[in-house]
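To start, the structure under review is shown below, and the notes come after it.
Left out: one protein chain. Kept in place: all the others.
Here is chain A:
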Amino acid sequence: MKKLILTTAALAVTAGFAMADTVRLGTEGAYAPWNFVNDAGEIDGFERELGDELCKRASLDCTWVKNDWDSIIPNLVSGNYDAIIAGMSITAERDEVIDFTQAYTPPDPSSYVAMSADVNPETAVVAAQAATIQAAFVANNGWTLIEFASPEETVAAVKNGEADAVLADKSFLDTMVGQDGLVMLERMEAIGGGVGMGIRESDGELRAKFDTAIQSMKDDGTLNTLIAKWEVSSQW
């Protein structure tokens, strides 16, 4: 035990001489096609590719960290990683706690998935992931809402009849439609203001770097190519 403590302490000290400009990117890893864990056990998806490219353009050395959605903002502000890149929509409430870069995907409507096409969300039980714009939307309308910690559980709730429909980003639900009789409703909701990276409010320098990098990807069209490749949203 003593030896182990000493070794870790020594590591913590020696690691201090490494180069600076390492940025830790936090993501959820459970929200295909945005971010998910692939067969090899690594983080993959649209945001993995986007984040790596942004870091290259901003000459930053980036590492990826997985974190639960529930505690993703608290862990950012306490400094466990430096940026959130997890399909997080830019909202006024979140903007009070953290800062956002400019959006890297345009605002897109959210959609419903249910076991039959004639479910009316206003009178049905709607499932949504906790602390998302969709959960806030259902709650604000005064409809019946059940919240779950992960996206997977919201869909499972519809399959086993606990909820009548699930409200989430269309690109995520697209990957679920067709399984076990899940269908998408025609109704969509225009909520959210595009998806951006979350940065600590005190970290203006990093935010500026990512802003520039995102702008350069928008300008040369590579961002649109990535969006098309992973089918996450509409084009810029």
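Note that a residue touches a chain if its C-beta (ideal position, glycine included) is under 8 Å from a C-beta of that chain, and two chains touch if they have at least 3 such contacts; residues count from 1.
Following the convention adopted for this analysis, contacts and distances are computed from a predicted model.
Think of the chain that is not pictured: of "Membrane protein", "ABC transporter permease subunit", "DNA helicase" or "Heme exporter protein B", UniProt labels it "ABC transporter permease subunit".
Residue A:D180 is the one among A:E49, A:E122 or A:D180 that touches the chain missing from this view. Contact with the chain that does not appear here is found for just one residue of A:D68, A:E122 or A:D219, A:D68. Residue-level contact of chain A with the missing chain is found at 1, 4-5, 8, 11-12, 15-16, 18-20, 22-24, 29-30, 32-33, 36-42, 44-45, 61, 63-68, 71, 74-75, 77-80, 82, 97-98, 150, 152, 155-156, 159, 175-176, 179-180, 200-203.
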